[in-house]
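Every protein chain but one is kept in place in this view of the complex.
Chain lettering (A and B) follows the sequence in which the chains are written, and residue indices restart at 1 in each chain.
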Amino acid sequence: MTAAAVQVDDLHVSYSTSRSSTEVVCGVSFSIAPGEAYGLVGESGSGKSTIAMALTGYRVAGATVTAAGLTVAGLDVLSLSAPELRAFRARRIGVVYQEPARALNPTMAVGAQVAEVFRLRGDDRRIARRETIAALTRVGLPDPAALSSRYPHELSGGQQQRVVIAMALAVSPELLILDEPTTGLDARVETEVMALIDRLRAELGFATLLISHNLPLVAAHCQRIGVLERGVLVEHGAAADVLLNPEHAYSKKLVAALPDLAFTTPRRAESPVRGATPLVTVTGLAKSYGGKRALDDVSLTIGRNEILGIVGESGSGKSTFGRALAGLLRHEGQVEFTDSFERRRPARPLVQMVFQSPDASLNPRRTVRQVFSRSIELLGGTGTAESLAESTGLDPALLELLPHELSGGQKQRVAIARAFAGPVPLVVCDEPTSALDVSVQARILDLLQELQERTGVSYVFISHDLAVVRRLSDRIGVLHEGRLVDLAPAEDLFTGRVDPYTESLIASAVDLRARAAAGS
Amino acid sequence: MTATIPGSAAPAVDSLQADASEAAPGGSRFRSLLRRPSFIVSVLIVVWWVVAAIGWHLVGLQPYAKTGELLASPTWAHPFGTDNLGRDMFARVVAGAGPALLIGPFGALLATIIGGALGLVAGYYRGVVDTLMMRFFDVLLALPSLIFLVVLVGAFGIGPGALILIVGILFAPGIARIIRAATLVEMGKSYVTAAKLQGERDVRILFRELLPNVLPNLVIQATLSLAAAVFITASLSFLGLGSQPPSADWGLAINENRVYLQTAWWTVVFPAVGVASLVVAANLIADNIREVSR
Partner (left out) sequence: MTTTSVERRTVLLGLLGRRIVQIPVVLLVVSILTFWLLQVVPGNPGRNALGQYATVAQVRAWNHTNGLDGSLVGRYLHWIGGFFAGDWGQSLVYSTAVKELVIGRLGNSLLLGLYAFVIMVPVAIALGSAQAYREGRRSDRAITVGLLSLSAVPEFVVGVVLLLVFAVWLRVVPVQSAADASGDFLDRLRVMTLPAVVLALGYLAVLTRMVRSGTSEAITSQFHRTAVLKGLSPAAVVRRHVIRNALVPTLSVLGIYLGTLLGGSVIVETLFGYPGLGALLVTAAERKDVLLLEGGVMITGAVSLLALLLTDICFVLMDPRIRFDARESR
């Protein structure tokens, strides 16, 4: 215990404005041994990033940091003078940030940004350049000499994060702080980046503090984890214990909310007629943006009453597919509905969508009631705003409110209700839960499932998260670079013969959970 | 305040009930405006000049008659002194609000309507028309506005009607560009997509979904245009291209009297205070609205 990499005792952080003061970190204590991997889990607003910044001595305007002890790499962070603090940051710690694209200076070549760290150590220009190339090589970047003169926007997200890691590890720190290092990266890139960090930790022996909202990720890569709820450390212990036997109510909620591959009960298969009669037939659907193929010759049918899951990484064309189905963009190929729907009179919309961001999907100037009334009118519904609210689990008192007065989950409920205001045969859900906190996600998925069972609509459910898709879908289609590489009933996809790409996708999802459960 | 916004007339196309509830965020914004001293003072100044412009002849002011000594310095009888023709400067400065507010509000209104409509339509429909229009505006805005001012003055002359038209044409492209940009931001949000998917008509999307969300921008632009229009008309008068003698126009007065700057500063300074207070007040109103609508 004498030479802990991090020793935090009773840390308090509060933000104050001229009017009020809110405490975001309330008496947190933990320690990290040299070379240990420690993880902090919490939802947005739990204070986890604030703790990371406190460890670096970084002062956010208006923040007050107090602690009985805050020692990092043997130094009392709170009592360091400005030059000491700079030396501490330059030599003892490294930080990897959430969005590498924004953490790197857009107008400076990446090599120069890494070299800065060596120059700070006192290396001359030539040595700094040599060391930079060595550092870039170490994080597995191809052709580091050429890459070092590139600018951040010329690199992929994974490459950018590797540059940030190279920068953070340049001068062998004793502690590496990872603040949501893979949020926003695709699952496969996430696996690669985390594997790189694990390997470097084994080689170089630094301690890590991994901060994330993603419990399985933290559990898979840390020996011990702490769970934060609103600035309070509610539980901590060995990774596998917390994941498998959570004790605190909040941790239990987090674990229960996980749409985890290993824990999910797959969608019941008791209604074999489901999806038997076709609703939509898609043939040769294709779309190009500026010569680049976003969607390439996709053909499939969507059955009545069926939930079709579509999975893919960013840029796979899954959103383009959804928008083409909804008739929002010009495309090649056909999207045909069954005759009975095409001939409906009066003509009503055939497709509704539920979007990712609940903030953007509601007009900030219209009350919930206005949205509902107009939607019922346009979609030819028979209910009232009140009945619509009730059917989607919204308190009718919320009808008179404007979107900014609602929580994220409530907004998404309003957006879902809007799609169900009238008899619509197909609803496209484009990542409907990925902007929500984990505990809210589960309830929104329940709502979607319940509505589907009650109304018998068909869903096209688009997501990057295999676990979420598996939980809801009858069949799953996998999109890769615009092509439909796999399309199979949900259970077959995980057990049967699949495309190598799908296999790697499943592997990176299963891997994480399996390793977490095994207790690394 | 909102009553003077040209855009608010637009939803009348669609004859549905006025939504009291839509005023809610506007209401809280309005309250936070009322807490800002510079906003209150600016509004009072503008109101004062509007009252002066309309009501000066009702209270017996005589801006055109010789009522005292030539170039007399300020006294109780003539608080702002007199000019080279012995006319009371106080009466002239108060009456000068008339010509200053003749062109500005109408020109700004015209510019806001044209620019707002073009911007909304260009941002909503995109396509070729949008591209051509924006390229054209880019060119116009890249060139100094002086060029257009002189060309338009050369074309239409300097009567009040012509000046209103000129101000409208001069400011519309800038407003159109800002409103188009704001519309594009809104178009990127999925509530517009949702409305389209529900089969909502274009007119309704434009005026019920988009317009309320770009309205703060439009109000700011209208107010800024008002200030700029007063600025430009006063400048034209200063150059002898606007009001003609014996008008009490502030710009004209400054030009006529600046030869007496050394001997009778009051003949120049008070009209200058008139222009400056009106333009600065309108600008500060726009700035305050921008601050609270962020």
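The rule we apply is simple: a residue touches a chain if its C-beta (ideal position, glycine included) is under 8 Å from a C-beta of that chain, and two chains touch if they have at least 3 such contacts.
Just so it is clear, the structure is predicted and the values come from calculations on it, not from any experiment.
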Touching the left-out chain: which of A:S21, A:T66, A:S79 or A:S149? A:S149
Would you indicate which residue among B:V50, B:A181 or B:V292 is in contact with the undisplayed chain? B:A181
Over the whole complex, note the residues of chain A touching the chain we left out. 56, 58, 86-91, 93, 95, 97, 99, 102-109, 116-117, 120, 145-146, 149-151, 153-154, 164, 167
I need the residue numbers on chain B that touch the omitted chain, in ascending order. 38, 131, 134, 138-139, 141-147, 150-158, 181, 227, 231, 234-235, 238-239, 241, 251, 254-255, 258, 261-262, 265, 268-269, 272, 275-276, 279-280, 282-284, 287
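Assume only the chains that are shown with their structure count from here on.
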Inter-chain centre distance, chain A versus chain B - centres from mean C-alpha coordinates, in Å: 48
Any idea which chain A residues touch chain B in the complex? 326, 328, 347-349, 351-353, 355-357, 360-367, 369-370, 374-375, 378-379, 400, 402, 404, 415, 418
Chain B contacts chain A in the complex at 19, 21-22, 24-25, 188-191, 193-200, 209, 212-213
